[in-house]
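This report concerns only the one structure given below.
Here the complex is missing a single protein chain, while all its other protein chains stay put.
Going by the order they are written in, the chains are A, B and C; count residues from 1 in each one.
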Amino acid sequence: MTPRDENRTLPADVTLADEELEREASRLDAVWQTKRGLWGWLTTVDHKEIGRRYLVTTFLMFIAGGIEAAFMRTQLMRPGNTLLGPDKYNQLFTTHGTTMMFLFAVPIMTAMGIYFVPLMVGARSIAFPRLNAFGYWTYVVAVVFLYVSLFANTAPDVGWFAYVPLSSPQYSPGHRVDVWAQVVTFTEIAALVAAVNIIVTVFKMRAPGMSLNRVPLFVWAQLVVSFMIVFAMPSVATGSTLMLATDRAINMHWFNPAEGGDALLWQHIFWFFGHPEVYIIFLPALGFITPIVETFSRRKVFGYTALVMSNITTAFFSFGLWVHHMFATPIPELGQSLFTAASMLIAIPTGIQIFCWLATIWSGRPELRTPMLFVLGFFFTFVNGGITGVMLASVAFDKQAHDTFFVVAHLHYVLIGGGVMPLFGAFYFWFPKITGRMLSETMGKVNFWLFVIGVNVAFFPMHVLGLNGMPRRVYTYLPETGWGPLNLVATLGAYAIAVSVVVFIANVIRSLRRAPDAGPNPWDSSGLEWAVSSPPPPYNFVHTPIATSRHPLWDTAIDLPVITGLRSDRREVLLTTAFDARPESRHYHPADSIWPVYLAGCMAVVFIGSIFSPYFVLGGLGLSLIGLAGWGWTGAQDRERERVQVHQSIVDTA
Amino acid sequence: MQIQSALDAASLQARSIEHLWWWMFGVGGAIWLAVIAAMFFALRAARGRRGSDDLQHVPAESHKGLERVVSGAVIITVLVLTAFLVADYAVGRALAAHPSRALTIEVIGHQWWWEVQYDDTNPSRRLVTANEIHIPTGEQVQLKLSAADVIHSFWVPNLQGKRDLIPGYTTTHWIKADKPGTYRGQCAEFCGLQHAKMALHVVAESPAQFRAWFAQASTPNSPPSDSTSLYGQRVFLTAGCSVCHTIGGTTAQATIGPSLTHFKSRATIAAGTLANTRENVEGWIANPQAIKPGTRMPAVPLKPAELTALVSYLETLK
Amino acid sequence: MRRILCAAIVACSLAVACEREERRLNQSSPNGPAVFVAQVPLQPGPTLVTDTAEGPFDDNAYGTSEGQQLFEQMNCSGCHGNGGGAMGPALMDDEWTYGSLPNQIFASIAEGRANGMPSWKYKLTNQQIWELVAYVRSLSGLTPKSPRPAREDHMMVKPAPNQTPNAKPKNTGLPGASQRP
Partner (left out) sequence: MRRLRPAGDAGELPTVTFGSKSLMWWGTLGFIVIEGWTMALLVVSYFYIRQNYETWPPLRTPYPSLVIPSINVVVMLVSCVPAYIVSNAAKRLDEPAVKRWLVVQSMAVVPTVVLRWWELWAINTRWDTTAYGSAAWTIVGFHTSLLVLDVVDTLGLTLFYFIRPMPVRSFSDTVDNSNYWYFTVALWIAIYLIVYVGPRII
C-alpha cells in the first residue's frame, strides 16, 4: 500500500471537511496535550516543548559565554591591564570555550533538530520522547554544575582542551578539572541521546512518500551530524570520563609518562573528537542555509544531490584530520603530510555547497529579508575563515600560526561565520513557526549590520596579532610587544557584537509582547513544517501528510494528500520503511513521565559524586534502579486491540 | 614596531615559511574577493527577474550554464588546493633539511622559565644558563627540547616555527639565523598561571663573538671584592636563595630555579618579563608575586640593607 | 525547581569550595625574616596564625600541592623515603615523635629535630613551611580528604594521599616527650 497507488484508488477531489478536521483535532488535543503546571512542565515529552527549552537554555549559554568573552577582551584591551589576574582569566577563558563548544554550539544545533526534524519529516513526534527529555535534563545538569562552580571559584582553568599533564592531578590540584571532565560527560550523554533520537526519527518516521532523495537538506544535515556525534562524542567521553577523571580520582596512569602513560594519547583522543566537533556545529548551520536561500530566492535549490553528497563527504573527511591540531608535536613527517592533504581536501565539498547556493541566488529572485542577509553575512565571513583554514592545514605555516591569535581569528571566523550567522538567520526564519509571531525586520537589519561589522572588527585584527607573535591564552602582554592598538580595536569589535545581540533580544521581547501575526506559512516556504499552524499543535499533524516531492508545499499548491487512520484515542505515530518511506506500522507513543528528570538527577549524583567519593556512585546507581523500573513499567493497555506483525504474518491478539 | 614577528624573518627557516605565507595570502585573498564578487553579481544579475511571479521557474539553458560555472569553480578550487599542497610539501622539505653534526643546545621548559644547556662531551664543561640562548649566525643549530613539568612550546617567530616540549618526549628543532640580533620568543602552549610571562631571548652573533661569549660564560666569576658584595653573597648563601639557585664558584649549586652564574650578563629577568636593571631586580626579589603572580619564587623576607647588598652582589655576576 | 535545589545544595559547600580552590600565592610574609618566626612557631604571623588542629593550608588544595612539590624539591624523601620512612621517621603512619599538630610539625621543620632533621627556617619562608606541613599531614590522612593531592607524574612509589584513610589527629608528646608505647 504505497501513497501512489492509493492516489489511483481514491478520487482526487475528495477533501476532508473542516468541522471533521476540528473534531479530530480536539480528540488529538485531549490525548497529546501536556498537563498544565509544574508537574506537566517536569514530565512533558513533547519534542517541541523540549526543543523550545533547549533553544532558550542554549541561547542563555551563548550570552554567558559572550559575557566571559567581554571580560577577556576588556582585560586584553591594553598591555599590562589588571582587571583580571591570571587565575580568574584562566578560569574565564576555559569556561568561555567549554560553554561555547559544549553548552552552546553543539546543543543548540541538536535543539533545532529536536524541534524541527519531526515537523519537517511530517511525523507526529520524535522517536524516543522520554529519552529526549532525559537528554535535555542531563544537559541542564551540566549547565548548572559548570556555572555554580564558576561562582564557587572552582571553574576549570586548563583550557577547553584540558591538555595533560597540566590537567593531571599534580599540576591541577583541587577539583576544577574534575568539574570540566564531568560537565563534558553530561554534555556527551545529552548529545548522544539526541543523535540516536534524530537518526531513528529520520529513518523510521518520515512521511509516506518522503524517500531519501526527497528528504529536506536541513534534515539531511541533521542526520549526517547525528552519525558524526555517534562516532565523535564517545572519543571525548572516553578521554574525559574513563581516562582523565579516573587518573584524577583513583590515580590511574593513563597520562603519567613515568608509569608508561602518554601525554600525546590525550591529544589524539581529544582531537579525534575535537575536529569533527567543528563540523558537528557547522553542518547543521549549512542545513539552515538551504531553505532560507530557496525561500528568499523564490527558487528550488541548485544541485540538491551535490549538496547531500558534500554533506556526507565532509562528515567522512572530518574524522581524518585531527592531527592538524598537533603539527607542533613529534608526529612523523609523512603522517603530517597526509593530514595536510585531508585537511585541504575537505575544503572541496564545502566549496561545492557555497557554489551551489550562489548559483541558486544567481538564477533566482532574491529578496533581502533578514534571514537572507545573515546568509550573505555567512558568505562574507565564513569564506575568509575557510581560506585561513586551508592555510593552517599547511604544516610549515601552521608551525608559525599554531596556538597564536591567528588561530583564534580563524576559528571565530569559521564558527561565528559558519555557525552563528546561519543560526541567527534561522532564528529570524523559524521564529514565526515556533511562536506564531514575526520578528521586526528593521531591528533585524540593525542586528545584522552590527553583528557583521562587530565580528570582522573584533576578529580580523587577530590575524595580524598572531603573525606578529601574540600567543593564545595569555592573560596579559608587555607594552613593548606593540600588540596594544590592534587588541584595542578587537575589543571594540567585541562590544559591537554584544550590542547587536542585545538588539536581537530586544527584538524577541518586542514581538513576544504582540499578538500572533505569522500564520502557518509567512514566508511562503516549501517545507512540511509550514503546513501546520504556528506554533504547531502538540501532535504536529492532524493527518500525516504525504510527501509528493522535495518541496511539498510548492508542488502541491492546491491540496495536501494525507494518510488517515492513525488512532486519535491514544498517542500513536506512523512508522515507514527506512529508504523509500512506505507506511509500515503504527507505533505506540509513550505518555508524559517524571522518570527522565529523575534519572537525570541520578546521573548528576553519580558523576558529580564520583569526584568526591565512590559511595555517591553506588548510591546514585541504586537510586537510578527505581528510575529504570519506573521507566520500564508499562501496563497492558488495550492489549486486545493490538495488531501484531511477526515477519510477514499479521496476528490480531485476543 | 614588532619585537617578535613571523613576518620579519631572520633565519633560513622563518624566511621560507614567510614566503609560503605571502604566497598563500595572495592566492587566498584573490579567491575570497572572487567569491564575494560572485555573491554581489548573483544579487545584481537576479534583480532583473524581480516581480515576475513564475515561482521556482528556471529556464533550462540557464541551468546548463549554471552547471558549467559551478563545475568550473570546483575545478579551480581543486587546482588551487593542489598548488597549496605542493608548496607546503616543498617548504616542509626545506625545513627538514639539516647537517648531521651541529652545535646542540638542550632547552628544558619549566613553569615558568627556560633552562638552557650547551651539550658538551665533557660534563664539567657543560654550560648551563637560562632564558637566554646565544647562537652563532650562519650555521644550523640543533635544539633538543624537553619539559620538566607540563607541556610548553618553544617559539621564536623571527627564527623558526614552534615545537612543543612534552614530558616523556624529546623533540628536536633546527635554527639557522642569518643576521645577528636579539630575537624574542614566548611559550606558545598554555602552561598554567604564568604562561603569559614565559619569554626567552635568542641572541644571534657572529661565530667569533659567540665563541668569546661561550668562553666567558663557561668560567665562573671571581669572588666579589668589595665588602657590600661580600655581605650580599653571604645573604645569598644564608637567606634561602641558594636553596633553589646555582652560582658557579660558590656553594650554591641547586637546580630548582634558573642558574644565576652570569646573572648580570642577561638582558632581562623573570623570563623576559623585566629589563635587568637594579631597581627591577630589587623589586622582583622584594615581591615576585606582584610581578608574576604564581611564580615559584617566594618572597624571601629581607631587611632593606640585606636586599641592597644582595642586589649589589648579583650586579657583580657579569 | 531542580536548578534551585542544585544551587541550594552547592551553595552550602560553596564556601568550602572557595577555600579549597583558592590559589594562595607566595605572599611576602608580613612579619620580618623567617628566623624570628620560627622561634615562636605558634605565632607565625597574622595571615597564617594557627593554634588549632587545622594548619592554614590543610584545606587548601593548591597549598598542599605546593607542599608536595617542595617535599620533592627539598629532597625530604632523601631521609623520609617518600613518607615511608628510612633514615628519618615515616610520615605516613600515625606515629608522631614530636606531635602531629600543625604548629608542632611547623616547629619540627623550622627548628629541626634531634637525630638529623635539619632546620629549614633559614631556607624556606613561613608559607612554604606551612605548605609542607599541610602536605606532611595529608600523607597520613590528617587533613580533609577533598583537597588532598592525588598521584604525581612520577614513578608510583607510595600510595597517593587521596587514598590514605582519614586519621584522627594525634598529639603524642610535645618536644621531649617519649614516643607512644
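In this text, a contact is a pair of C-beta atoms (placed from the backbone, for glycine too) under 8 Å apart; a residue touches a chain by one contact, two chains touch by 3 or more.
If you're wondering where the values come from, they're calculated on a predicted model, not measured in any experiment.
Q: Specify the shown partners of the omitted chain in the complete complex.
A: When the full complex is considered, the omitted chain touches A, C.
Q: Can you work out which residue in A:His253, A:His275 or A:His463 touches the chain that's missing from view?
A: Of the listed residues, the one touching the omitted chain is A:His253.
Q: Looking beyond the chains shown, say which of A:Gly51, A:Gly135, A:Pro156 or A:Pro208 touches the absent one.
A: Among A:Gly51, A:Gly135, A:Pro156 or A:Pro208, only A:Pro208 touches the chain that is not shown.
Q: Using the document's definition of touch, tell me which of A:Trp41, A:Phe71 or A:Tyr588 contacts the absent chain.
A: From the options A:Trp41, A:Phe71 or A:Tyr588, the contact with the absent chain belongs to A:Tyr588.
Q: Out of A:Ala190, A:Leu345, A:Val457 or A:Val542, which touches the unshown chain?
A: A:Val542
Q: So which bits of chain C touch the chain we can't see?
A: Missing-chain contacts on chain C: residues 151, 156, 159-160, 163.
Q: What residues on chain A make contact with the chain left out of this view?
A: Counting only chain A, the missing chain is touched by 1, 3, 6-7, 10, 12, 14-16, 21, 127-128, 131, 192, 195-196, 199-200, 203-204, 208, 230-231, 234-235, 237-238, 242-243, 246-247, 250-254, 256, 259-262, 265, 268-269, 272, 520, 531, 533, 542-546, 553, 556, 558-566, 572, 574-575, 578, 583-588, 625, 628-629, 632-637, 639, 641-647, 650-651, 653.
The working rule: only the chains that are shown with their structure count from here on.
Q: Based only on mean CA positions, could you tell me how far chain B sits from chain C in angstrom?
A: Distance between chain centres: 37 Å.
Q: Would you mind listing the residues of chain C that make contact with two or more other chains?
A: In chain C, the residues touching two or more other chains are 23, 153.
Q: Taking each residue of chain B in turn, which ones touch at least two of the other chains?
A: 149, 167, 193, 293-294
Q: Sort out for me which residues of chain C touch chain A in the complex.
A: Going through chain C, the ones touching chain A are 1-3, 6-7, 10-11, 13-14, 17-18, 20-23, 61-62, 64-65, 68, 146-147, 149-156, 159-160, 162-163.
Q: Could you list, by residue number, the parts of chain C that touch chain B in their complex?
A: Chain C reaches chain B through residues 23, 25-29, 31-34, 69, 73-74, 122-125, 127-128, 153.
Q: Which chain B residues qualify as touching chain C in the complex?
A: Spelled out, the residues of chain B in touch with chain C are 149, 167, 193, 238-240, 243-244, 256, 286-289, 293-303.
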